[in-house]
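Every protein chain of the complex appears in place save one, which is left out.
And now, subunit A:
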Amino acid sequence: MNAIKKIKNSTNKFASNWAKIVIKNKWPVLMFSFLLVIGLGSQGELEFDGDYHVFFSESNPELEAFDALQEKYTKDDNVIMVLSPSNKDVFTKLNLTAIEDLTAQSWNTPYSSRVDAITNFQHTSAHGDDLYVDDLSYNSLNKSEAEINKIKEIALKEPMLVNRIVNEEGSVTAINITVRLPGEDSAKEVPEVTKYVRDMVSNFKSKYPHFDVHISGMVPLNTAFFEASMKDMGLTGIMILIVIITTFLLTRSIQSTLTTLVVVMFSIISTLGFVGLTGIKLTPPSSVFPTMVLTLAVADSIHIIITMLQKMRKDGLNKNEALIESMRLNFMPVFITSLTTVIGFLTMNFGDVPPFWDLGNITAFGMAMAFLFSTTTLPALMAILPIKVKSKIKENEPVYYFNWYSELARFVIKQPIKLSIISFLAIGFLTYLASKNTFNDEFINYFDESVEFRTDTDYISENLTGVYNVEYSIGSGESGGINNPNYLNKLNEFENWLKQQPEVVHVNAFSEVARRINKSMNGDDERFYKIPSTREEAAQYLLLYELSLPFGLDLNNQINVDKSETRVTVTVKNLDSPQMIEFSKRGEQWLRDNTPTEMHAIGVSPMLMFSKLGFRQADSMLKGNIIALILISLVLMIALRNFKLGMLSIIPNVAPVLIGFGIWALYKAQINTGMVIVFGMTLGIIVDDTVHFMSKFLRAKREYGYNANQAVEYAFETVGQALITTTVVLLAGFAVLSTSSFALNSYMARITVVIIISALIIDFILLPSLLILTNKEKKKVKKKYTSFFFFR
């Protein structure tokens, strides 16, 4: 027992000396921290990256496969503008002219390489031995009624157009702009395209007001990511307001509120400096860091300030004495909770999703700074500011809380076995439910309905075409082999099989091009709408066709340079991640079962990349989570200097996450990549509750020689209030985040809210029950453990 006292004394001594030094040098400390903040803050630079590629690490196999496919053909992104004329008929002179007009302007979109519209569709027709390949509608204003009807007839029968560029009824049409972003600076390129398209569309709408325009595609997705980042960054303002209100309500002191505000602002500004120095580009997940840092930093300050005020109000200490005493009592807990939080956030680096590495590292740095400022700037400022308390009036108030917490303590002490059993049953049941969650990373649903991108995209999938796709690059095994009829016929079978799948909206395959040219080469005879009979025919028809295509509408996006592979693009309905993965696998399986080896291919697409992201993140985070659990339990064991309690702490630390996901299964049952990180993250946060409770329990037993029941009651009375306070602050922060329109952030925040509440309940019900139960047996087993307590 002497050893503990010694360490305890030495830490206490260290903490009070620290406080004394800070108070003595309050002005230099304040100046120094101010200079540090200015120095770091001057490096602050906020850059955003909206490119969806940021979600994938360089070694991500789905990204590699997708990049490989894009390099083989063309690397491009798109903007799709869906036009709905109010007369519900695309095929009128005026409407076609409007479409031609917008198509022409679309060619001027920055980085555009291709524009597909109904009017510039390259329609092939034969007149004797002449082959015509030309725009489906050109100079529409001068067309006769009959010509317009003919165009409508062709368009609504054209498999390349229906369900892709025009709907079956001919009431909605699309213009698809393909852009090839250089990828040097997506923070500049994406907004450039977006601005052009938005201006173009608003001009179009004022010129042709009877059109409704909806915009989607990969570039608008990037823009939506970009704007989500900015918007979530904007939550910081609300959070600052909440910090001010919460701190004021809890401390009822303007000076304390001001001091807390200074500490959290210092922490955030330094963190901004860290972002600038490391050159991290912010993405939606990492852009919530200010709110996170604020939330976690304010908890540190509040602990120190509340204890100080209590010491002044209750024990009648003068300001500096109270400050030193508060620092003495809180230095270690604040240090340990900061340490565990930092560990928790750093484990995000184990994951496979780079934006969360950034979030983890930035927040970890922010926490370190918050600790530094809470233990330097805060006491310095509190020492400088004049603070007066009316000790008499407040004296009775805490008694009320005491009663409430003692009540709860007695409730637990009465029935520890019953409460443990009920708790374990509930935890067991919710854990079972938690296993019912499935991963879903539909990136459209990352955005809630307040985001225009989401509603526009929903409109498009309801009225025209799918927004998700899967692509296969089908090889022929030889140079020029795509003209081999064997290959083409197999490809054609694949195309037909795909079209029969219930999920499929549209299939774009080279076999369709081969059939179409064959028909035209045979005088537009429908009987020849099939694969040419010899390789020479197919190759020569293709050569002829390619010579007839205009700028930007070539087949290079569909055929590789060697003419040995072609690209099959399957547009599908809105599927969730498991369905998407299953569909892509079904296609791969069909190829394996029905085609020669060289034609086997794996499905790739951005949607598939996102679909597998959750699984990949979960797999890679598993190791990180285990390491976090071990490290944090180790920190607890060392901090509490008790192996058994360290082991026991695993239960209240892990259970809230299980409960959280169990309740989530009742709420949404679908989890996204953003939620995978919550285990490590919340572990670092909720562990605070356990630390505080257990340390008070131990102190009661060691210092005052209480038995388990009395120690539990003591723990309730001393830290009950503090736990509620921290929980309230954390809940406020995460509640603010849960209003984000971006699901990776809002879902993460919502489940964190559930986890934090469960953590408090568990620490008030299950933890004390377990402490009572395990410490009753202690007398028998004590000897067994003694050898482990090397510091006893």
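What we mean here is this: a contact is a pair of C-beta atoms (placed from the backbone, for glycine too) under 8 Å apart; a residue touches a chain by one contact, two chains touch by 3 or more; residues count from 1.
What we mean here is this: contacts and distances are computed from a predicted model.
A chain of this complex does not appear here, and its UniProt-recorded name among "Carbon-monoxide dehydrogenase large subunit", "Threonine/serine exporter-like N-terminal domain-containing protein", "Outer membrane lipoprotein-sorting protein" or "ATP-binding cassette domain-containing protein" is "Outer membrane lipoprotein-sorting protein".
Contact with the chain not shown here comes from a single listed residue; of A:46, A:131 or A:265, that residue is A:131. Remark: the omitted chain is touched by one listed residue; of A:349, A:489, A:548 or A:579 this is A:548.
Taking the complete complex into account, A:534 is the one of A:202, A:415, A:534 or A:707 that touches the chain left out. Only one of A:60, A:97 or A:112 touches the absent chain when the whole complex is considered: A:112. Residues 68, 71-72, 74-75, 107-113, 122, 129-134, 180, 182, 479-480, 483, 521, 534-541, 543-544, 546-556, 559-563 of subunit A touch the missing chain (whole complex, contact as defined above).
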